[in-house]
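The complex appears here without one of its protein chains, the remainder shown in place.
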Amino acid sequence: MINQLLLLTIFLPLIGAVLLALFGRASRESARLLALCVALLTLWCASQLIFNFPPTGELTAGFAVTDIPWLSAVAQTGLDIRFSVGLDGLGLWMFGLTALLFVTAVLISWEAIQERAPLFYAMLLLLEFGCLGVFTARDIILFYIFFELTLIPLFFLIGIWGSEERRYAAIKFFLFTLSGSLLTFLGLLAVVIWDYQHSGTGLLRFSIAGLTESLQQHPLPVNLQLLLFAALFAGFAIKVPLFPLHTWLPLAHVQAPAAGSVILAGVLLKIGVYGFLRFSLPMLPQATAICMPWMLWLAVAGIVYGALVALAQSDLKKLIAYSSVSHLGFCMLGLFALNPTGVQGSVLQMVNHGISTGGLFAIVGMIYDRYHTRQIADLGGLARRAPWLAFFMVLFTFSSIGVPGLNGFAGEFLILLGMFQRAWAEAPAALATQYVVIAVLATSGVVLGAWYMLWLVQRVFFGPLKEPHTTGHNDHVSDLSLREILALAPLAVFIVWIGLRPNDFLSRMGPSLEAARRPAAQIVDQARSAPALAREPINSLENVARAR
Amino acid sequence: MNERITYCLILIPALPLLAAVIVAVLGPKLLRSLSHIPVILGLAGASVCSLILVAEVLREQDSLPTDREKAGFEQVVTLWTWANVPDAYNLPGDGATLPPHASRDVGWRDFRIDISLRADALTAMMLGMVTFVATLVAVFAAGYMEGDRGYWRFFAYIGLFVFSMTMLVSVSNFLLLFVFWEAVGVCSYLLIGFWYEKPEAAAAGKKAFLVNRVGDFAFTVAMFLIWCTYGTLNYHDSLADGTTDPQRVVAATADSPPEQKLIRGVLGQDRILAGDYKTGWLATAICLLLLLGACGKSAQFPLHVWLPDAMEGPTPVSALIHAATMVTAGVYMVARCTPLFAASPTAQLVVAITGGFTALLAGLIALTQFDLKRILAYSTISQLGYMFLALGAGTVLGVTGGMFHLFTHAFFKALLFLGAGSVMHAMGGIIDIRQFGGLRRLMPWTHATFLIGCLALSGVFPLAGFWSKDTVLAAVHHNAIEHELERRVGSHPGHPDAEPAAPGPLAGWTAEQLATARLIYEVLYYGALFTSFLTALYTFRAFCLTFYGQERIPDQAGHHAHESPPLMVAPLAVLAVCSIFVGMAFVAWSGSWGGNILANFLEGAPSLAAGAIATTKTPPEFHLDIAGYSTLVALAGILSAMFLYMGGTKEATVLKRLFDLQGADRLTDPEWIAGLERIPWISATTKFLRSIYLGWVVTLVGYALGAGSLVLAIPLLVGQFISPYKLSQNKFYFDEIYAALVVWPLSILASICYWIDRWIVDGLVNAAGMVPAAIGSLMRSLQMGLVQFYALAMVLGALVLVAARLIWAAG
Partner (left out) sequence: MNEVSLLYNFLLVGGLLFVLGMIGFLVRRNMIVMFLCAEMMLQGVSVTLIGFGRHHGGLVESATSTAASTAAASAGPWGGQMLVIFIIAVAACEAGIAMALVLMLYRQSGTLDAAYWQDLREETLPPFVDREVPEERQEDRVWPRLTPSGVEPPIDPDELLHRPRV
């Protein structure tokens, strides 16, 4: 029953997209209503799955697994591609977040999309299908199919319903991401072929769980691991986006329609981190351990660089796009600290960032709906005109900068604690200083984050009222309608819930994350020297007295 | 487990939170101008509960069995688990060098944070003070904010703020402290920028939050260090599964099962009794980082720049947050972490220096400000400096003295701020003292209460400020270094019942280090005395210029120019009564002149009851000499202020003339030098020499400092080039310095990074994208459109293939 529910949840958006495409000449109203119903139904199914997930996260055989032979020709050639989906701790919360964010996306496109609306919603639902599939796929080919499937609808979303330079942005985004993911595919195929040649099962199998287990028993040689790590890095790092490969993101975000930005920031970027977590860490532990310092440096560079560039922006969407670069730097930092706290903080922060930045982009979409401008210089004092908009903006800003009591803090603190612990107590002597510098720089990222976000809020929402003259009907600009509040309210609820009780979310992820992180962490932990400070005897007063 | 304490602990934060939620939900449509009722009721309820809590804690402390008395009283209540990451960190053991009971405390730790509240003397005192002052401020605000568009929003924020503040002092965990530390910062941001349409207010709110964030950055790193060093962020001792029941905690041994292992809290009774604190540079680093965090919150140098700007918020906000509660969070935290600081006397010295320096700095700035609220803001910074100075003295008297000063300061500073609010309300929003004057007949109640507040602030006997300031000065004078020196010589003569003190953390210091430290404390003591003079001076300057002189009422006052309504005057009266009697009452009820029931109460808290700090406990005595000096200094300040500013003349800038050192030239220059002085480098050199000369003159007069007089030359040197008056009025240009050193380079760096991102990083990507197009353009020249050309190409290709095949076959 649960298994079928997962299948249903994944395929519902596809069915919805097909229906929309079939009845394509239907009116805008019926199209968006159908899309909303499908999204809500998917959300309800996803929430049922999450409620039934074991609260301690202990999984014996996987949860809601469907495992059907698909393109298998086992007898003849040993090819064993299966249609295999299931939920585990790694993808659980992203699965739920996807379902939630698409409801928001549909709601904020309600009025904004005027032409070719049925096609728009069909593309959106197709995108949801792809995203849901990515987080639940347990087979490499299936994963890759869904991975690429997320690109195509977004290409159309940006290219057709975007802003001035939408064609260029769509093409650049598509080609950049695609070129990386092709290299990733090559890497994954190499893993599969290695397993075929060395595992002795005679099966050309693509099952992720099976491959992970087999690679832990017969690890790849280190050189090959490094090469494959680089191949996987190409695709996933572009998706994340990790520091030097991030330039597609601001362009794509600025040119995308509001719903596209919400999904791009909220879900698609996390696929990159998820890919590292699912493939690079468990399957290539030695390469992960060797590349750890480089990845950490890239992550912290992303944090600081993203924050600095955000400070210099004059376009609202671009600023939030660069803040995404900064926040995903935090996720990568926590992931590659290879600590229980770091890794759990990283996955929690993935969810947090999805909620808060998704909300921020939704608000930017609402501002654009009213004023048709994204330039910060054109806007000011909007809290006077739209106080509820300002309230949500301030709430999401605080969530984004990691104010304690809200969700961002839980993730950020765990990540930074994990990094610092790695630097102070669990690092080999040669790298300890570097890691401490990384930890301190990353912590300074919280100051920078507060700076640019609060400055943004101050310029746009506070101060005297300033509106662009182009609209000419500023008096009719209204505060949030019920639909818009409904789009943002669930996000606000989760912001507070995760902030007050993050353990509800951490406990379900714990065992799966431990299993994913352990191979690489063991190698790194073995290499560490005894931390110099901890070996000092505690200079308690009694010791001092005894010594005299 | 005392049930009443549990209920009180939960109710005290819950009532303001409930009130805030009610106002937030029902306020806009339903309650509107009645929004103050839930909040005032909630705060009053919390206040009553906190009084009950104080009584219960007192009772529990008095009824402790004598062997547990050494450890003080605390009770911890756990609500739910915030986060739990199993097996997060392996706290290393130290092998055989550990005493046996401490070996329970090593091995794998879960990163476990429970929402746990604690009740001990320190918490109870803070709760009582915070809720009481908050109630009074809320009553005042109901009158002050009447008619404001955001009335309900204001009270919702107030409720939220009081919730955060009460939780801040109640929680038993560093991370939760940080949570509510930032939460009060958020509430402060919201309240400072309450009138968000004013650009200055919005900017001030952002500045406050950012400067606090810098302090929070330091606090965060301190927390990481604490976690890595002590393996837990809890204050209290607990077991690995979260139990805090004292009997079960004590019963844990090295052989207990993993979920029953003891986790010794950083400030827990077990650790304090054993004295297991790391010393050395690690302890100093942790303490200095904690101090930096406290400086951010409590507006000490170098993070003091946000507090004066925060006066853009409504006056009740300034009274509540920036006088009595939020800024005291830093002092509370340092007092709470006394065992950590006691392990590092260097850090304590730095705390004292920070406090003393900030007190002096703020006092100097307050002398020349014209905005009444800004004067009070700098006064707050200065008094907070006193509290840090006391905490940095390193003795139990210092900590209790600092907390005592915190307590009394809350009352009289809130009184002064509310009085300023009353004046501002009457003057139609004007708070510049140059624009009004002589208001004593117009606003008699405000005048009387403000006078009481000023007297209390200046430390005049027998008002509250006198007792607390006296304790602070006494603590600085008889600081831990003095104790150490006495211990090395022998026990203090004249107190036959005093036992020789056990060796403390200063045991490792050499005599030269002790002498240097002692000198520093002496300088700080005299600095504190001078600051008392300045305090009295600027306070009464403000008082005289506002209430005395010719009666002037600005035009903006309109019909507001009358005494405030009773709703606003009543809190003033209550606070005035407190300011008069609180200090005296504490001292009188203790039974001896030097005693203080508040200090006795606080000494029952675990942080102060045992450990290294407890070795510095001295029997209470009243220091008549210190009391005498401070009274003398205060009276001097009051009289000077009255001389300069009272009497019907517009003397707001009289100090300008005094301190421009214009006349100093004539002491040293004959006529013929004046001609040469027009050449700039000669003028600079003579000013430099003149200042050295003046420095020596002052030295000869003051003899005691000897060669240190060159230090005095520095301010005189600076004064030759810039008028000290101008320096003081422009807040020593700190804002400009920070803008140039921090803000401007960062924005330049941001622009550079953006440029790099657009042209270099993205340029590389675009270049990679142009490669296929470039290759293609080479190929394109082959397409001529002529059939015969294509046919030729085919033929040539076929020839190449044939040739290749022949070569391959031949080779």
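Order of writing sets the labels: A and B. Residues in every chain begin at 1.
Operating definition for what follows: a residue touches a chain if its C-beta (ideal position, glycine included) is under 8 Å from a C-beta of that chain, and two chains touch if they have at least 3 such contacts.
Note that the structure is predicted; figures quoted are calculated from it, not measured.
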item	value
Neighbouring displayed chains - absent chain, whole complex	B
Of B:Ser63, B:Thr510, B:Gln550 or B:Gln783, the one touching the omitted chain in the full complex	B:Gln783
Positions on chain B contacted by the hidden chain, ascending	780-781, 783-788, 791-792, 795
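Definition applied: only the chains that are shown with their structure count from here on.
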item	value
Inter-centroid spacing, chain B versus chain A (mean Cα positions, whole Å)	38
Sites on chain A touched by chain B in the complex	172, 175-176, 244, 246-248, 305, 308-313, 339-341, 344, 381, 383-384, 394, 398, 403-405, 409-410, 413-414, 416-417, 420-421, 424-425, 439-440, 443-444, 446-447, 450-451, 454-455, 457-458, 461-465, 500-503, 506-507, 510, 530-531, 533-545, 548
Residue ranges of chain B in contact with chain A within the complex	80-89, 91-92, 94, 97-99, 102, 111, 175, 178-183, 186, 189-190, 193, 196-199, 201-203, 205-206, 209-210, 213-214, 216-217, 220-221, 223-225, 227-229, 274-280, 282, 502-505, 507-508, 612, 746-747, 749-751, 753-754, 757, 761-762, 765, 769
